[in-house]
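Quick one: this structure, given as structure tokens, is what I'll be asking you about.
All protein chains of the complex are present and in place, except for one that has been dropped.
Take a look at chain A:
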Amino acid sequence: MATRKKVLLKVIILGDSSVGKTSLMNQYINKKFTNQYKATIGADFLTKEVMVDDRIVTLQIWDTAGQERFQSLGVAFYRGADCCVLVFDVASPGSFKSLDGWRDEFLIQASPSNPDHFPFVVLGNKADLENRTVSTKRAQQWCQNKNGLPYFETSAKEATNVDQAFITIARNALAQDTDVELYNDFPEQIKLSGSTENRSSGSDNCAC
């Protein structure tokens, strides 16, 4: 596998509507924030070349719609992901609760070969807001319980921690990529029906 030279890394950003997925992606890639972004409909991606430990890799960052009913569309693009970014809004406990659901949904749909070690990165966005309701500690706890996922508190608005978070995302994606043969591990798309149920039952398990 070491000889395989794949430099394209696919990253999926998931999280409830309005947590700031589109803003984060644009802050990272275009270095700007505006309140003129529209709610995402469908799916889109942006690419960026980055250096990760002396290797040039192309990040293909996928942004999908957060509203639950549009998820059946998003999953079509989960296939072959190298890393999954889970985003919540530190001022929205609901969006934090949803993380479990997003994670489960991703694992079911993308069915990576090694689900226990698939690289997720968790971002608590809008850290610039005064009225935050999800404490850092609670978020860290959750990440700890999931095999110690990396956690960042970011602000797409003020560009805090965004680059750092994405460097970790790229590094973890690359690590993942070196020991997983893409696509071959995803023989069949799992049927969609019941996926939303999965999501809500997943969030019941949430510790909060």
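Brief remarks on what is shown
Rule of thumb we're sticking to: a residue touches a chain if its C-beta (ideal position, glycine included) is under 8 Å from a C-beta of that chain, and two chains touch if they have at least 3 such contacts; residues count from 1.
Here, contacts and distances are computed from a predicted model.
Hidden from the displayed complex is a chain whose UniProt protein name, among "SWR1-complex protein 4", "Protein kinase domain-containing protein", "TBC1 domain family member 15" or "Cyclin C-terminal domain-containing protein", is "TBC1 domain family member 15". For the options A:25, A:50 or A:65, the residue in contact with the chain missing from this view is A:65. Taking the whole complex into account, chain A touches the unshown chain at residues 17-18, 35-39, 41-45, 60, 65, 67, 69-70, 72-73, 76-77, 182-184.
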